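One chain of protein is taken out of this complex; the other chains stay put.
After this line comes chain A, so read on.
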Amino acid sequence: MASADSRQFGDLATQLVQESRRSTLTDTLLKYNDSLVRTVIREQRNLEELINNAIAAQADNAAFTGDAPALLLYQTAVLRNKRCLLAYHAHRLDRLKDMYWVLGAALPALLADGDLRARLSPHEVDFLREYNASVMDFRGDFSAELDVAASVTHPPRDLHALVRVVRDCGVIQTELGTIDFRKGQRFMVRRADIEHLIVQGYLEEV
């Protein structure tokens, strides 16, 4: 199969891995490359066929061992392609998890981003939903004392923060009672009460 063009086994899988690398370097999640994944999987099936043919040729004639090096080559390509495929998917899951935690484990806020949604495969959306369910379960264990999903990047300095409302976010329970946050208003509120709203882009610190 590789004779028609100058492509080698594994070239396509390398492209997949390069996409992952580009994604890391530019700190973006690229669109799920469905067609490339399918092409690599097709290559895997072709290789499987080549392997089976080679084995059959050997079985037909016990004295003939000419295909052993070819077998080794096919097998190496098969293993490498498979690892590249898995690495590509694992890398995407890692990125998705990062994005999920940056938003304070708020799945609806993550999935509401249509731009991001368009870059995911349907299986990835499923993964996020189930992952979210598992995290919620874990988070529930601490709900009486603290929210494990809140930010861990900056230790708290002040108890209160002056915030400006960027997007309407409705009525929120705070320590001082309920507040109806409307666009354009400013409030002095307890940081712990509204940190998730800053993270999700409803409020902005002044």
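Here is the rule we go by: contacts are C-beta pairs under 8 Å (C-beta built on N, C-alpha and C of every residue); 3 or more make two chains touch, one makes a residue touch a chain; residues count from 1.
Operating definition for what follows: contacts and distances are computed from a predicted model.
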Revision key, fill the gap. Answer for the undisplayed chain, UniProt naming, from "Methyltransferase small domain-containing protein", "DDB1- and CUL4-associated factor 13", "WD repeat-containing protein 46" or "DNA replication complex GINS protein SLD5", is "DNA replication complex GINS protein SLD5"
Review point. Which one, A:Leu79, A:Val102, A:Leu116 or A:Met188, makes contact with the chain that was left out?
Key: A:Leu79
Exercise for review: Decide which residue listed in A:Ser121, A:Thr174 or A:Gln200 touches the omitted chain of the complex.
Suggested key: A:Ser121
Exercise for review: Against the chain that's been left off, what residues of chain A make contact? List them.
Suggested key: 37-38, 41, 44-45, 48, 78-80, 82-83, 85-86, 89-90, 93, 97, 121, 123-124, 126-127, 130-131, 134-135, 137-138, 141-142, 144-148, 150, 152, 155-156, 158-159, 191-192
